[in-house]
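All protein chains but one are shown in place.
By letter and in written order, the chains are A, B and C; residue numbering begins at 1 in each of them.
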Amino acid sequence: MWSDYLQLIKAEGLVAIIMFILLFLKLGKKERNTESLLHFINVLLVINFISGFFFNAEGTLFGDMFQTNSLLSLEKNILNLGTLIISLQSFQWLKGHKHILEFYMLLLSTLLGMFFMISSNNLLMFYLGLELSTIPLAALANFDLEKRTSSEAAMKLILSSAFSSGLLLFGISMLYGATGTLNYQELSQQLTGTPLQILSFVMFAAGFGFKFSAVPFHLWTADVYEGSPVAVTSYLSVISKGAILFVFVSVLYRVFQNISVVWYNLLFILSVLTMFIGNLFALRQQNMKRFLAFSSVAQVGFILIGITGQSAAGSASVIYFILIYIFSNLGAFGVVSLVSAVTGKETVNDYKGFYKNNRMLSWVLAISLFSLAGIPPTAGFFGKFFLLLAGAGKTSSSGWQLNYILITIAALNMVISLYYYLRIIKAIFMDKNDNPVEKVKSTFSPNLSFIICVAGILVTGFASSAYDYIFSLVK
Amino acid sequence: MNGIPISHILFVSTALFFIGIYGMFTRRNLITMLMAIELMLNSVNINFVVFNKYLWPGKLDGVFFTIFIITIAAAEAAVAIAIIINLYRNHQSIDVEDAVELKH
Amino acid sequence: MNYSEYISLILLLPLAGFVLLGLFGKKLFKQSSGMIGVLVLLISTVLSLYTAYQYFFVNGKLNDVYQTIIPVKYTWLQFASGTSIDMGITLDPIAVMMLVVVTFVSLMVHIFSLGYMKGEKRFSTYYSFLSLFTFSMLGLVVASNIFQIYIFWELVGISSYLLIGFYFDRPSAVAASKKAFIITRFADLCFLIGILILAFEGGTLDFNTLIHRLTDTQSSQYISITTASFLGVSVLTWALTLVFIGGAGKSAMFPLHVWLPDAMEGPTPVSALIHAATMVVAGVYLVARLFPVFSINEASLYIVTWIGAISAILAAIVACTQTDIKRVLAYSTMSQIGYMMFALGVAHLGGESGLGYTASMFHLFTHAFFKSLLFLCAGAVIHLIHSNEMNDMGGLRKYMPVTHITFLVACLAIAGVPPLSGFFSKEEVLLAAFHSNKLIYGIALFTSGLTAFYMFRLYFSIFWNKSKSLDTHAHEGTFSMKLPLIVLSICTLLAGFIPFGNFISSDGKNLELPFLLNFSIAPVLFALTGIVVAMRMYKKENNLPHRVAASLGGLYKAAYRKFYIDEIYLFITKKIIFNLIGRPAAWIDKNIVDGTMNGIAYGTGKVSHWIKGIQSGKVQGYALYFFSGIIVLAILVIYFWK
Partner (left out) sequence: MNLNLIIIIPLLTSIAVLFCKGLKQVRMISLIGAAIQLILSFVLLYAYWQERAAGNTSTFIFEYNVAWYAPLHINYHIGIDGISMAMILLTSFIVLTGVLVSWKMPARTSGGEMLSKEFFFLLLFLGVGAYGFFISLDLFTLFFFLELAVIPKFLLIGIWGSGKKEYSAMKLALMLMGGSALVFVGLAGLFFNTNTGDGTHTFDILQIAQMHIPVEVQKLFFPFAFIGFGVFGALFPFHTWVPDGHSSAPTAASMFLAGISMKLGGYGCLRVATFLMPDAAHYYSWIIIVVSCIAILYGAFATMMQTDLKYINAYSSVSHCGFVLLGIGILTQTALVGAVMQMVSHGLMTALFFACIGMIYDRTHTRQMSELGGLLKVMPFISTTFVIAGLCSLGLPGFSGFVAEVTVFMGSWEQTDVFYKIATIVACASIVVTAVYILRTIGKAILGPLEKNQYSLLKDAGWHEKWAASLLIIGIVAIGVVPFWLNHLIGPGAETIMSNIKNVTIIK
């Protein structure tokens, strides 16, 4: 009884335990060697990640407010991996920082929130997870306490997230009013597609859109990404985005299946807007973080296309892409964070002639960018291909073939996005620079993270087994 | 016992909601904006309670939701105010118009 | 000995020579390459003479009609439609005749060049090019497949290009070679299209099959090609005219002749071989080869006739005014080829009416000898003087007796003075013209007068006129240079007595060439007057030429400037093609096509600049977008969903 009870909330439990360990450390004696502490934490996260593969059970808890199965535990583990990589990469930055433990506690609490969100089987549980994963992030965004931009970013994040959650809640409340239940299964039977329900659904979706920054709900993204510390930025752009997308997919397919026509059209508009706006803004960014922020906005547009596919292939390709996206985006962010931690240089112009002194980092960055741009043989190519393929597979109800129009637009957007990725490549490899970034010496943990990222980028694509596994879980 | 028709209450809550939004759009002071958001949340609370009481009196999940919202709102406010204080440290102002370094 | 055993050697030996000298000439046989070339040619000459003997006297005839024998034939390129390009060797009277002519003259030129090109830096290259030319020319004449002719046609063109531009550091030579190639290329384009039409209509590329199908009036191909018409002209006429344009280009017929005079930039022996004896008559040969087809189409024959006649007279007039001796010879070549052309034009298939055909071939044969002889003599002279200008010469007869005599012989021959070869062949040509068309006959007669005049103008102003004093040890050149002159002059003397009709006639049967004494009075008289006038004007140094020139005035100037045809060409190429087509094309590509692409990129950038206002940095603005976004989406979706 207890054993399987624990087994069901194993992932959440582990994260909570780690948090408690850190808490005790905090209560313990003050002076501590930061490096060894960081290594210790990383070891814990590695354990957490590895154990994520074992003892995964299926079932529901708390009067089926909470549910878990192998797919969900896989999704959680993907997030674990991402968190691990980020913590490895932020080594350089945290080394000098006083509040390591706070940082990790906030980080892990958001992770915990995401786990609950993913496992939620009830709007209440979902809301709790959402807030738990949002509010600490605002605090994290402000983690460079004395940096003006950092606090501004935090302010923007907390205000807009509160606003969006207000709207989300309003939507939920109307949904509740219309159907009288908060449970997913009952909800999905109750939905008939009355205008009220649709309006509430749109508000609900807007809440999601805010989190994974779909245009026009994305405006906070760039500012927050730019202002907050790089580790937090990469966390925002990868982990929280990935988590909310996991939830979005499952909610759409499981709860709102009845009104799929509605959300197909909604997603159509959203994805087209997101791709165009994201790309057009990314075109002219000079700050690397801001640039990556907009590029990640554009990526969401492609993911939404995959979601419109609305089938096993659809959700499988989305999860697969997010896995790849974690590798690619973290590879890029890792280099950026390392460089900014060591030299404080963050603009594109600083990267001119980067290759001269930093061969290894340049290739890591280049490969990650190629993967983001969807260029073979990197995994990004496969991910994008499958997303668009899933999108094309959906035969739209309306007379003219929206799905092909959609992927045509997407394909052309890929060309635009290629331009700005190549812009960075050009800066790294081709442009002249009299005083390029000097040799950035990287330590063990960042290198490990780079190895993980590059290996992931290069292997995940060719090794079809990953995709097949996800597909088998989704079916 | 319930002489008040549901529509009245919903009108109040909706009004409250839009007042909140209006405040969010117009107020320059961060604290006031936060309060506006609280108004929105409260309108949501009213919604939940009313729907629960009038339409689906069988279960109590609306009420529970309300309680949770109140709790979380508190937490949110706490963090927000902390951030605002820190912002004030850096900017010597809590006017939202002053914190616009990050743009375009 | 059976043909197939050795016949292909005639072609392959020169080819081997080309490859050998071209690849290793520079290193291995710096000096000996000349001898190698000569040797190779000697062998193939002997072989071709033997072939001629075999064909004409042993086994060519079958119930006294000369047969077409195809000893060798390979499929070179097979097309899905069944037609194929074959490489083969055809033996019929004209082919064999050309075999002899080409190898023989080429041999002479090879020998002559031993002395003439001595000490050249690119000696071996020169010989390799000569062998290449010989190979391609032979391949042309024995072609069994209309595409084979085209292929070797091009190869001949390129070797001519290479040889004209042999002195590649002279810009004039480079320009001349370019001009020659491009003009002939234009003609070849028409030729190619003509071939394609014939091949399409005839359904084959093989000569004999093609001719057979297109000439028998029952065959479906004949009917389709004669009945079908494009722009109101029958397809057959189109095809033949296009083919003829191809021939005209190579044979420097008006108005495609402009390259020939410039081609004289090449080494003189080359001019003797390519631009006098062999390549330039390829056009005539082509028409002769397709003669059965031509003869069933009056219109195309008419074109052939008139182009030939016009070229003949025009060239003769121009020749009278030129002062560069090689140019004079070039124009005379053009004029003589004009003879051959219209001789073909006035002929018909079979019997007496086929006289023109025989005459044309006969004239081609004799002309090959005396014209190459003339060029080689000119070469000898230039070798001595190091100049092409008449004015630099004069009174050379005492310095170079052999050259003098042989040159005289050649002049008499070309002027048509009996009993030299030129007389006989020209006689037949005139006769053929006389029978069919008096006007042509008139032109021909007048032309022959002019011919005599300008040839002797040349003769006198080189060997007589004002006597130039050269340093005493100015000698005539090596034996290797004298020998060809002598041999060729002997040929020139004797070639006329060959009973040509027995060998070559339009239908392969035996044709007794008529010889009417009273008919031949007129041409001889014309020739003699020409000679006398020339002697009067140029034997002694006097100012008569200038007065005559002055009295002629505009006509003289026009002739001197070659009737401004070069200028017209220049206008067309420079002004029209370059300025009206080339530049616009380049401009469009740069600005419009490319501009569009750049414009798209630029536009995208601009848009991204315009919309940057959305990201105002104000949280309230964001919230506003957020909220209005929800409203708009909700409306849209609900509307959609309805």
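Observations
As a working rule, contacts are C-beta pairs under 8 Å (C-beta built on N, C-alpha and C of every residue); 3 or more make two chains touch, one makes a residue touch a chain.
Since this is a predicted model, take the numbers as computed values, not measurements.
With respect to the full assembly, the chain omitted from this view is in touch with A, C. Which of A:Met174, A:Ala313 or A:Ile326 touches the hidden chain is settled by the complete complex: it is A:Ala313.
Here one chain is not drawn; of C:Leu196, C:Leu408 or C:Leu445, the residue touching it is C:Leu196.
Looking at C:Phe24, C:Phe168, C:Phe479 or C:Phe497, the residue that reaches the missing chain in the full complex is C:Phe168. Interface with the hidden chain, as seen from subunit C, comprises residues 75-81, 83, 85, 147, 150-152, 154-155, 158, 161, 165, 168-169, 171, 174-175, 177-178, 181-182, 185-186, 188-189, 192-193, 196, 199-200, 230, 578, 581-583, 585-586, 588-589, 593-594, 596-597, 601.
Residues of subunit A that touch the chain left out of the display are 312-313, 316, 353, 355-356, 370, 375-377, 381, 385-386, 388-389, 392-393, 395, 404, 407-408, 411-412, 414-415, 418-419, 422, 425-426, 429-432, 464, 467-468, 471.
Methods note: only the chains that are shown with their structure count from here on.
Subunit A and subunit B have centres, each the mean of its CA atoms, that are 27 Å apart.
Centre-to-centre separation of subunit A and subunit C, using mean CA positions: 77 Å. Inter-chain centre distance (subunit B to subunit C, centres taken as mean C-alpha positions): 98 Å. Shown for subunit C are the residues in touch with two or more other chains, namely 612, 615, 617, 619, 623, 627. In subunit A, 155-156, 159, 163, 167, 222-223 are the positions where the chain touches two or more neighbouring chains simultaneously. By the touch rule above, subunit A contacts subunit C in their complex via residues 155-156, 159-160, 163-164, 167, 193, 195, 198-199, 202-203, 206, 210, 216-217, 219-220, 222-223, 259, 261-262, 265-266, 269-270, 277, 280-281, 283-284, 416, 419. Chain contact summary for the complex, subunit C toward subunit A: residues 601, 604-605, 607-609, 611-612, 614-615, 617, 619, 621-623, 625-630, 633-634, 636-638, 640-641. Interface residues of subunit C, counted against subunit B in their complex, comprise 612, 615-620, 623-624, 627.
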